[in-house]
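Below is one structure, written out as structure tokens; the observations come after it.
Of the protein chains in this complex, one is absent; all others appear in place.
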Amino acid sequence: MAEPMKIRATLKGDLAEVRVLMVHPMETGQRKDAEGRLVPAHFIQEVSVRLNGRSVLEGQISQAVSRNPVFSFRLKGVKAGDKLEIAWLDSKGERSQAEAAIA
Amino acid sequence: MQRIAALALAAAAGAPCALAQDAKTEIEKYQQMIADSSPVELFELQGETLWSKRQGPKDASLEQCDLGLGAGVLKGAYAQLPRYFRDEATKRVFGNEDRPSEMEYLSAYIAAQSRGAPMAPGTAHPKEAAAYELGRKLFFYRAGPWDFSCASCHGEPGKRIRMQELPVLSSRAGAGPVVATWPAYRVSNSQFKTMQWRINDCYRQMRMPEPTYASDLTIALATYLTVTGKGDPYRGPGTKR
Amino acid sequence: MNPARRIALKIAAVLAAGLAAPLSALAAWNKEAFQSKTAANALKELGVAASTESKDILIEAPQIAENGAVVPIEVTSNLPGTRSIALVIDKNPFPLTARFEFSESAVPYVKVNVKLGESSFVRAVAEAGGRHYSAAREVKVTIGGCGG
Partner (left out) sequence: MRMTTALRVCAAATALAACADTPVAERHFSSESELREVQAVLKRDIHARGSATLARLEPDALQQACNLNGNAPTEALAKPLEAEQMATIRYPAGSLTGDWKRGEKIAQSGRGLQWNDGPKDVAGGSCYNCHELAPQEPSFGTLGPSLRGFGKVRGNTPEMQRYAYGRIYNSKAFNLCSQMPRLGQSGTLSEQQIKDLVAYLLDPESPVNR
């Protein structure tokens, strides 16, 4: 099952509070499984946010971000209907992206 | 003798209590913060996808399932569980620590459709009454290498393990908020878990062998807890430490 | 969550599979900085030679975290012209945890859940007008529950 990403944007005036939920194990490479074997590192490294096609936020993150990451950002000067695109890239080269309209 | 003990107490009671109070406030703040930034909605979303996904040999979805309020009626159905069903179709194995299953996601979606509905588990059917009675006995039964029962930790008000406050689960006030917030996103292992899993985890911590998922034992305990705590509006799926 | 709010804000989630990749131009992950084992080295790799303590950087974090696996951290920079914010957790095996670059309409603010291996100072370093500013807060990680 492809893992969804969930974007939620609250608009107050022209300021949008954007909350993104991602499904990802964010393995540190230091955790052991039930059999005592090290689980290899596997984590999101880059997060990108675009507003109406233009990059507004670029993030680089480490394995110390919690499993199933939750980010909040704020965008100003936005209006209802603006298009938001959020993408991530992880340490295995896997990608995910989602888009939403600001409501 | 009694009086001397009481005096000694008064002298010792100052500073540590103040510290503990600060820590308590800070921990409540932490719990609020993790609830505010919880990914719990994702699991509802995954459950929703599963609920409407056509699959299996009959290429059918779950959308017409009867959870007690009629075919396809989800709103408020979770708040009326546990209850007695004549068929055994619900005896499905849930996931565990090492192997989460899709059942947890389904429970997230289903439970979310009862937000605001008062918890009203079944009590009228003789099987429901029997499950409650068995659950009550299991709650107080001490066993295992550490001689624990559920009541060993959840029997007296105002107690805690480490910094974790322990609700008195044999009381309405203690059980109410608990049964109204499971299933939940569990921060310690960052997984979505059911109350049944949580009950099993207590057995692990009591140093006992493992209750079988969907066995009469776990259903009886869930029934006892839910009936004891009935009446609170459902406000899960929650986020727990 | 407030159900009314939920309905109002309900937004379609789009799955990754099969989509074109208009966002493929993700910047390269700064391996040297992220694999540094001390906060000082990580900051050096990010090009931060020195930073001035600033009250205009606000860190919101719990004083006591019952569980190190999820510690919500919120950073706001009120410094005009803030271009980036880096988040460093001193005592973690790899202290550099995140670095965000803000442009155009993005406010220099971020909230993220992080892991703390043990009690540690959490540091935010902001870049504004070609200079670096920092603030720090201590988070204590306690042993919750049955501790095993």
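Here are a few things to note about the model shown:
Letters A, B and C mark the chains in the order given here, with residues in each chain numbered from 1 onward.
Going forward, contacts are C-beta pairs under 8 Å (C-beta built on N, C-alpha and C of every residue); 3 or more make two chains touch, one makes a residue touch a chain.
Being a predicted model, the structure only gives us computed values, none of them experimental.
Here one chain is not drawn; of B:M103, B:M163 or B:V178, the residue touching it is B:M163. Set against the missing chain, the residues B:L62, B:C153 or B:L169 yield one that touches it, B:C153. Looking at subunit C, the residues touching the absent chain are 142-144, 146-148. One chain of the complex is left out; on subunit B, the residues touching it are 1-2, 4-5, 8-9, 12-13, 16-17, 19-20, 23, 97, 134, 136-138, 140-148, 152-153, 155-156, 158-164, 166, 203-205, 207-212, 215-218, 220.
Note that only the chains that are shown with their structure count from here on.
Judged by the touch criterion defined above, the protein chains are all mutually in contact, each touching every other.
Two chain pairs are in question, A-C and A-B; the one with more C-beta pairs in contact is A-C. Spacing of subunit A relative to subunit B, judged by their CA centroids, is 30 angstrom. With touch defined as above, residues shared between interfaces to two or more other chains in subunit A number as follows: 3-4, 6, 66-67, 69-70, 72.
Subunit B has residues 37, 41, 45, 190 in contact with two or more other chains. Against subunit C, in their complex, subunit B makes its touches with residues 23, 26-27, 29-31, 33-34, 36-37, 41, 45, 115-116, 161-164, 187-190, 205, 241.
Those residues of subunit A lying in contact with subunit B across their complex are 1, 3-4, 6, 21-23, 33-34, 66-70, 72. Taken together, the subunit C residues at the contact with subunit B in this complex read 1, 3, 13, 62-67, 69-70, 72, 111, 113, 142-148.
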